[in-house]
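Every protein chain but one is kept in place in this view of the complex.
By letter and in written order, the chains are A, B and C; residue numbering begins at 1 in each of them.
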Amino acid sequence: MIIPCPYCGRRHSSEFSYLGDASLMRRPDFEASEEMWSDYIYLRDNRAGNHKELWRHSFGCGAWLIVERNTVTHDVLSVVPAKDQS
Amino acid sequence: MQVRRCPAGGLIDRASPVRFSFDGKEYEGFRGDTLASALLANGINLMGRSFKYHRPRGVFTADSSEPNALMEIGSGAHRDPNVKATMEELVDGLEARSQNRWPSLAFDVMAVNGLLSPIFTAGFYYKTFMWPKSFWEKVYEPVIRRAAGLGRLSDEPDPRTYERRHIHCDILVVGAGPAGLAAALLGARSGARVVLADEDFHLGGSLLNLRNYKQTEEGAWADAAIAELNNTPKVTVLPKTAVFGLYDGPVFAALQRPQAASKNPVTFYWKIFPKQTILATGASERGVVFGGNDKPGVMLASAAQTYVNRFATKPGRRSVVFTSTDDGWYSAAALEKAGILVAAVVDPREGLSPALTGTVDAECFQGAVVEKARGGRHLQDAIITAENGKKTTVQCDLLAVSGGWSPNIGLTCHLGAKPSWDSARSAFMPAKLPGGIAYAGALEGSVSTGTALKSGLEAAQKALDLLEMHSAEIKIPTAEKNLNISRSADMPLWRVRSAKEKAFVDLQHDVVATDISQANREGFRSVEHVKRYTTLGMATDQGRTSNLNGLAILADENNMPMSSIGLTTYRPPYVPVAVGAFAGENAGLDFRPKRLPPSHRWAERQGAVFVEAGDWLRAQYFPKTEEKHWRQSVDREVTAVRTKVGFSDVSTLGKIDIFGPDASVLLERVYINAWRKLAVGKARYGLMLRDDGFAMDDGTTARMAEDHYVMTTTTAKAGPVFQHLKFCHECLWSDLNVAFVSSTDQWAQYALAGPKSRDVLQRLTDHDVSNEALPYMGATAASILGVEGRIFRLSFSGELAYEIAVPARYGEEFAEAIMDAGAAEGIEPYGTEALGVLRIEKGHLAGPELNGQTTAQDLGMGRMMSKKKDFIGRKMALRSYLNAPDRASLVGIRASDPSISFEAGVHLFAPDAPVDPAHDLGYVTSAVFSPTVDATIGLGFLSHAEEYSGRLLRAVDPLRGTNVSVEVCSPHFVDPDGERLRA
Amino acid sequence: MQFSAFNLLRNAVSGHRHWQPMWREPEPNSSYDVLIIGGGGHGLATAYYLAKEFGIHNIAVLEKGWIGSGNVGRNTTIIRSNYMLHDNIRFYERAMRMWEDQEQVLNYNTMVSQRGVLNLFHSDPQRHAFARRGNAMRINGVDAELLDKEGVRRLVPYLNFDNARFPILGGLLQRRGGTVRHDAVAWGYGRAADQEGAHLVQRCEVTGLRISNNKVMGVETTRGYIGAEKVGVAVAGSSSLLANMAGLRLPIESHVLQAFVTEGLKPVLNTVVTYGAGHFYVSQSDKGGLVFGGDLDGYNSYAQRGNLATVEDVCEGAMSMMPRIGKAKILRHWGGIMDMSMDGSPIIDKTSVDGLYLNAGWCYGGFKATPASGFCFAHLIAKDEPHPDAAAFRLDRFGRGAVIDEKGQGPQPNLH
Partner (left out) sequence: MPSLVAHPIVEDPVYPIVDETFAYWMSKGGDTLKLRKAVEGSCGFVLPGPGACIALSEKEQAVWAAPDQWFVMGVNPPASLASHIHFAEQSDGRVVFSLPDLEGRDLLAAGCSVDLHPEAFLPGMAATSKINHFTALFWQPTLEPKRINVAVFRSYAQSFNSWLGDRRRSQQQI
């Protein structure tokens, strides 16, 4: 897979680390219910198809990125820095 | 004597004879030969034995789809099993051996399996060998395993040199037949960066099969094209290179076999990143399934043609050609021109044009088939059956077969695309692929040389357009002129039904036509089921010459059209690839890079013993000559720290510089405890959790300036913690004004520990390091022996201790300087082993306790969790299940008597309790002999820790056969009140 | 037809023309007592035990492809019960005991081969973790041995003992562990379930769940609607997709794991060996191929194919552990979609929808679970209560914090 890093350009996916569903950016408030918390921590949509997810260009510029990628075809659709969205 | 060598012609260099051996006998061939062509030239046709029945087999193809002629090449460490003789370039001294036979290729006792073949049908092993139960591992399986397998893997480490290369290009062209050459040439002339790869050692593809290649217009053109490509700097020509896989990206992977002439053979593994790709992989001929179609002497017609035209070798003296395509006739003509008698041409088609049948001066059987081939170790004759049932027996030692052509679609399927059946072409054609991948030549249906050349040009033009490059002009040969016959349609011929004799579908795996029928009868209807039940297409050739025939038989049995029967999945690699090639240089001692701490060379000079810690190599202990056991060294090092002073390189701990006005806020959110009030010049211990409430890592963080902290992590977690901090910043709280830099490598940081450490330290710096000026948990920049460094008053050992940092380049010298400065006090260096003992004695945590399964509460730090703020992990750490009283928590464990010992990994039980899971109270994570306590001590996790505190338990270790009495105690074995470290 | 050496001979004489199909190919009925979605090892085993052990015969297994097309047909065939946590040991040991009788029970040679599973360690902390694990096994009555370097050398002499970046210090050996012929497990259970009356419906993809008043009514499929009292989901890598049809989200991500097989070789390896300093484990199939695997590719995927970087990583491990493997040639490599759970352990539980049961979260280790998974899932479906040996594999354990996390990686599935 090739991921176009917004900073570094097209790079092979082996330069990146994967975290998972971009919903991990929506961390609940401490006051939120335990149920909301456990949904946030443990449950995933796990879609077959387009999927927004967090990758870090850890062997490159180090930035966290939100990558929209198709989990069936592995096509990468868009990449934006996570810090611009958080 | 090369008894079967034609007197002239061929792309071999008769001036360069090459000596080689086969099964211990010496032979001669020529440069330009393959092992297979040289063997044929020497009159050897028997080249292997089949997998299951050990039937004698001859060479079947002249390319990488070869199912039969697999050999062992080389000996000792260089012994290479299952090498295709058809692809092995002949070199001087080549040593080849047949395989899977005993005692010899000509006489193989395992051939008795053939007699049992009525039993050894598809899937027979699933139905038997079940009784008695214990016999499978002891009797049946060993026998089956010994009989199975092909070549023998050398018992020695693989000595070959593998190199890896990454290459990017505008246009990748796979296959250097007419289509590929034309495409590559146009790309090259137009100034594109081109990579051209072909698995053959001679570029040219099918053109090489032309009679007198060099004298033909196409041959001359191809040679000129190859020369030009080789001389164009922006073109990389890769002969002997099989592009074996297409991966997401697209990234193509290719394997380049070593160049024959090189003294130091290197196998290259290429990773190719093209902008545009043209696949021109050609098409492969198929055989026909009929009785005895596996006899040595039966081969593909195109292969026979290759042997006579390209290699000037006669694979037989008297031949029969069995074809359902025009190409078979041309092959027949080629045989005839080379002086092989063509006794008969058999074609199931009728009404063939006289122009076609006139190309050969042979008896012509139209509307007929070869029903059976007969012979033992050599083909003797073929029985031809005409449509009216009339049988004719024709003697022959070569039966050249052409059952149709299949485009080489393998690569096009690696990303999951499904090819579709084209009934006009009687072939599965490749699906369209995204990512700038196009097809040319026989692969996309341009099956004549002329159309292949043109389609290569067109594909290159399109690629250049997409690259927005201007396309140059090139001339291609007019080719078609020697083909004045219009092509009659191929008749897909899969099998000859009347066969009673064994008719082979998959030659290598000995899958016969009746296996397919039987599988079908037993309910295996999907092609994938049939493949798995019969093992069709699962051999080293992956069924390249057989799959389609097998599927056609299945379609036929079920009266289904080919289009709905489908194909089994193609997977990489297109040709088998050595495991070593993928590993490249990353094996043995170079498996992973080594990270060396700053004192490494110094420690080496001290005779330290080293230990791996992730990528790091750390000094484990520093033995003295009189010490016979590592424990003596470690005890001495520990005692030195407890009684005098010792020093240790702790540079491997992760160090992260955190800058910015919001650094304190960030620390508040990642650590469980409070940070805002930490004064400049002070350090604090912190524990961080994952957001699920379990502990992630611990360490001290020092505030060096208002907006600058230095965080320390454990050695193992340096990377993950850095990533975590970046996550917290960029993904959760990007409004925070902070920045991070990993500065682990910048500093040589040494722990100086022991009651005398202050005295030693004072000799290294002018900075005031008195207890008042630099109290426990103080942190300061300071000049150390004339360089700018840092001093932290931290203690992992529990003694009065410091960590002193100097820029890493001084690390080696600094170790020396510390030793000098402490000489009077009897300073000793200590390694990771003593470090471990010291921290366990003090009850400090490390990896075994921070194992991802423990919470702050479990670790005895529940009270450290701030109630005034949110922090990562807080919410989930508060869950009631994680705070239940029976949850195992950190305790100290000590042997109840100095004479007994226990090891990490023991489980804890109440003295009278049965040893079963229900009574398992916990386990020990770390255990050492403590010279300070003079007993074996450990840290562990215990349920109902409070209740058992001070009581005796059993440390049970069935693995090592021990079961000893231990006492539950505080995890702080030394100086529980922390007086020493504040001294 | 009963399989035996005698029958094989009899059929050989008659040219194998009298073998019966191993299973029927029925048109699905309009409804069943129990529908099992997923014709993998677990689904087929569940059907078999539902009928055989719990007397429910009006059942069907719905498979979108052909039976065994999922992970059961593409795994590295390792069976073992060498876990560290009691809940896992108990369950996988049940499976191990069932494997030991399986061929006789199913009348099918699944080639259960107890050739031993050896996990190498290369550092003291690793040794200690293995000791904790091995002792936990022994406490559960499961066999385990801790070998030192010489012990390992005696068992597998040609590993890299002398020239290794991470020297081998020893290994944890479970002699009863080994391999089982993957396809045969699917076929053996399929045939046995069919004989017990279950319908195996192939090329029948479930596209929707019909739920009314929070009770499952039946399923929409590519072959029409099929009603059911109870529906058991055993679709491994597709678990989240099925759950989504019921509006549920799962503590699961789907990831690809690759496997590799080399050309056939004469016997070189008698044990299953797992490298402790890299991602590599290997065994030799009865056909002679070295079958091996390594780490996940690491990102969510529903494509059954892998990435080149992982191929390299696995082969680097291979070369470092077993330097003679260099010239063994990879013949084929492929991928499977794994239902990676948030703690690396499975789920066998009811869902919040009445009549909808879930069997999932098997990660890269569900093949060895097959008999016990089928049995315990059948127990749950038939009796509406968990089998004691699988009672810990509940869905609510995550929220409660009662995770069963062998590796301590926390809720990041690609690290398990």
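Annotations for the structure displayed:
Going forward, contacts are C-beta pairs under 8 Å (C-beta built on N, C-alpha and C of every residue); 3 or more make two chains touch, one makes a residue touch a chain.
All values derive from a computational prediction rather than experimental measurement.
Note on the chain not shown: across the whole complex it touches A, B. Of B:K133, B:R146 or B:H168, it is B:H168 that touches the chain left out of the display. Residue-wise, the contact with the chain that is not shown comes from B:A817, picked out of B:A417, B:M491, B:A817 or B:C969. By the touch criterion stated above, the residues of subunit A touching the omitted chain are 7-9, 11-12, 14-15, 59-63, 81, 83.
Along subunit B, the points of touch with the absent chain fall at residues 161, 163-168, 193, 234, 259, 262-264, 266, 271, 273, 585-586, 590, 592-598, 601, 615-616, 651, 657, 659-661, 707-708, 737, 739, 741, 743-747, 763-766, 784-787, 806-814, 817.
To be clear about the criterion, only the chains that are shown with their structure count from here on.
Compared on C-beta pairs in contact, A-B and B-C come out with B-C as the pair having more. For the pair subunit A and subunit B, the distance between mean C-alpha positions equals 27 Å. Mean C-alpha position of subunit B lies 23 Å from that of subunit C.
For subunit A, residues that reach two or more other chains under the stated contact definition are 1, 12-13, 19, 34, 38, 41-42, 73-74.
Counting partner chains per residue, subunit C has residues 303, 307, 411 touching two or more of them. For subunit C in complex with subunit A, the touching residues are 238, 240-241, 244, 249-254, 298-303, 307, 309, 342, 398-399, 411-414. Listed in rising order, the residues of subunit A touching subunit C in the complex are 1, 12-14, 18-21, 34-35, 38-39, 41-48, 51, 53, 55, 69, 71-74.
Across the complex, subunit B meets subunit C through its residues 51, 79-82, 118-119, 121, 124-131, 133, 136-137, 141, 144-146, 148-158, 160, 245, 247-248, 251, 253, 271, 414-416, 514, 518, 521-526, 528-529, 532-533, 535, 539-540, 542, 569, 571-573, 576-584, 586-592, 594, 611-613, 690, 692-694, 696, 847-848, 851-853, 876, 879, 881-882, 903-907, 915-917, 920, 923-926, 956-960.
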